[in-house]
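One protein chain is absent from this view; the other protein chains keep their places.
Let's look at chain A:
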Amino acid sequence: AASPASAAFAVAVAGGGRAGFRPPPRATTRARAAAASGAASAYTAMPAQPQPTFYDLLGISAEGSSFEDVRAAYRRMARKYHPDVSPPDAAKEHTRRFIQVQEAYETLSDPSRRTTYDRALARGVCRLAFSPAARRHDAEQEEKSGWRTSWEGQISELKKRSTVKDAEENLSWGAQMRRRRAEQS
């Protein structure tokens, strides 16, 4: 399986990102070197240590954890980090964690959102922040690959049609002109 670094690098080089801004060349070569050496260090534009995923936050494994596991883990974490039950000096940090846990649960408890998140993880596009824009992005990608099938079919049909388009019965002005042009050439 490709390491997150090389996956992220592949995304950057393909230029498939929506933003026009490219990271400065130095970072790319470093990432390329890192990928070449097979190091597991994350893409250099991000912080040095890899960010936790939603699964890490909830303390469950990515594969095989059912909806029940997710919910139980969420309950555990929520009880631990809820601002009302945390010590006052840790309130700010706990609130932050709680919100992250909340977001993790919302994503992982919904089957379709979870699948999209898993796919995004595999591509190395994101770890923790699964913003609505990214979600929409993936839905869009799926839709777009469906478009290709659609227009490929339309093009083949266009070609089919064109072979019979200017048959004698077609008396449109354009057909008449095309026939005349074909006769002259």
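Observations on the structure shown:
We take it that contacts are C-beta pairs under 8 Å (C-beta built on N, C-alpha and C of every residue); 3 or more make two chains touch, one makes a residue touch a chain; residues count from 1.
In the analysis below, contacts and distances are computed from a predicted model.
When the listed names "Integrator complex subunit 11", "Large ribosomal subunit protein bL17c", "1-deoxy-D-xylulose-5-phosphate synthase" or "Glyoxylate/hydroxypyruvate reductase HPR3" are checked against UniProt, the chain not shown comes out as "1-deoxy-D-xylulose-5-phosphate synthase". Among A:Ser61, A:Ser109 or A:Ser172, only A:Ser172 touches the chain left out of the display.
Those residues of chain A that touch the chain absent from the view are 15, 18-21, 46, 51, 99-100, 103, 126-129, 131-133, 143-144, 146-151, 153-166, 170, 172-175, 177-178, 180-181, 184.
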